[in-house]
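Every protein chain except one is present and positioned as in the full complex.
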Amino acid sequence: MPAFEPQDPDFEARVRASFAKQKLMKTIGASVTKVSPGEVEIELPFRKDLTQQHDFLHGGIVATIVDTACGYAALSLMPVGSAVLTIEYKVNFVSPATGKRLIARGHVAKPGRIVTVCAGDVYAVSDGKEKLVATMLTTMMALRDRADVSG
Amino acid sequence: MPAFEPQDPDFEARVRASFAKQKLMKTIGASVTKVSPGEVEIELPFRKDLTQQHDFLHGGIVATIVDTACGYAALSLMPVGSAVLTIEYKVNFVSPATGKRLIARGHVAKPGRIVTVCAGDVYAVSDGKEKLVATMLTTMMALRDRADVSG
Amino acid sequence: MPAFEPQDPDFEARVRASFAKQKLMKTIGASVTKVSPGEVEIELPFRKDLTQQHDFLHGGIVATIVDTACGYAALSLMPVGSAVLTIEYKVNFVSPATGKRLIARGHVAKPGRIVTVCAGDVYAVSDGKEKLVATMLTTMMALRDRADVSG
Partner (left out) sequence: MPAFEPQDPDFEARVRASFAKQKLMKTIGASVTKVSPGEVEIELPFRKDLTQQHDFLHGGIVATIVDTACGYAALSLMPVGSAVLTIEYKVNFVSPATGKRLIARGHVAKPGRIVTVCAGDVYAVSDGKEKLVATMLTTMMALRDRADVSG
């Protein structure tokens, strides 16, 4: 993965401020644990009220945290005044989401002025070991200087 | 869309019982509003605690309900003793998820003994009008006669 | 599927002219059989030199013709001076591609100024019957008034 040069030196504060506005992240108990240029990590402790019918963490929540990590990875490289929107994503679920907590890591695969392609993975952590749970490929879009949306 | 013949006459009860076991559905306030052979509908009233940074319903939740609708559409055609797992999905977000409530409709595009392909759409409903919010294409897998998972 | 109003009355001629510039379409023997606003159909006679290891038509070619049908479905709704690019697609292969010929039908699911979402299906035709072979969901992008690309 190449190193990226952020256009906004305050990219981390911008990402964290936008994340703090996502009420869903608070609802599910997710937090940002790392912000680098083009790379963001989100953690989610396992919670029973987020499970599906087999008592695994619901795939939709697994996808939600890695989509969010990818979106902020894209935003971290965008200029001041940008907002990020997810155009689409594709996610494969490769193991049941169990364990104590999940870690989602999203990174920019190809930045662009309008369209940024990101990829990400989710790992289940138990006893200090990480196991791959899901992998995502996604397309993000930058909106510029819009009054209605930011971050 | 072709009409499908269910292998289990009690398909609707089986789908509803499995849905009732999904704690996430209760957490976000989603309910099953229709179960037909190969087609399932889920509703979700808009809630502020499920929003992203622009105050729209989070795309991850939009995807979650249509993934769930697609999974149960697949399960509705599977024989007794089957469990359904999402192998993967791809979702495009085409409009902001706003309005009073969302309706997710999933249907089977191609049933199979092991792999079933489904498609689904999510609509935002306001003043009785539906607006397309997201569209999904997904691959479901049937697990048979497993002690550890069912439904 | 809603009816769409083309912005360019000569949309069909524009689509056919661009298709004629695709040397790959000639190489594989594909032709445009229908152009409506937001919907395009492409046919491909079965050819042994396009097969994979099991003697079915290669999935990559199946995807190629429905990607092309989707791209031109998007272009048919774009204003004069636009070029269309495929940002990404996702395709499920649901039956072996056999038979006398394939028909790919692409349509616009959601048009947009920059981003257009399309969906499409490929059918194998034998003895006048159509069988679903593949289904696609794709994101197209409009480029405007660029000297380097058109159509």
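Labels A, B and C are assigned to the chains in the order they are written; within every chain, residues are numbered from 1.
The rule we apply is simple: a contact is a pair of C-beta atoms (placed from the backbone, for glycine too) under 8 Å apart; a residue touches a chain by one contact, two chains touch by 3 or more.
These numbers were taken from a predicted model, which means no experiment stands behind them.
Chemist: From the listed residues C:K48, C:R113 or C:K129, report the one that touches the chain absent from this view.
Modeler: Of all options in C:K48, C:R113 or C:K129, contact with the hidden chain holds for C:K48.
Chemist: Which parts of chain C are in contact with the chain that was left out?
Modeler: Contacting residues on chain C, toward the hidden partner: 18-19, 21-24, 26-27, 48-54, 58-61, 63-65, 67-68, 83, 85-93, 148-151.
Chemist: Contact with the hidden chain only, please: which chain B residues?
Modeler: Chain B touches the missing chain through residues 87-88, 90, 114-115, 117, 139, 141.
Chemist: Which residue numbers on chain A touch the omitted chain?
Modeler: Within chain A, the residues that touch the unshown chain are 90, 92, 94-95, 109-110, 112, 117, 119, 132, 135-137, 139.
Methods note: only the chains that are shown with their structure count from here on.
Chemist: In whole angstrom, what separates the CA-based centres of chain A and chain C?
Modeler: 32
Chemist: Averaging over Cα atoms per chain, report the distance between chain A and chain B in Å.
Modeler: Each chain reduced to its C-alpha mean, chain A and chain B end up 23 Å apart.
Chemist: Counting only residues that touch at least two other chains, what does the list for chain A look like?
Modeler: If we look for residues of chain A contacting two or more partner chains, we find 87-88, 90.
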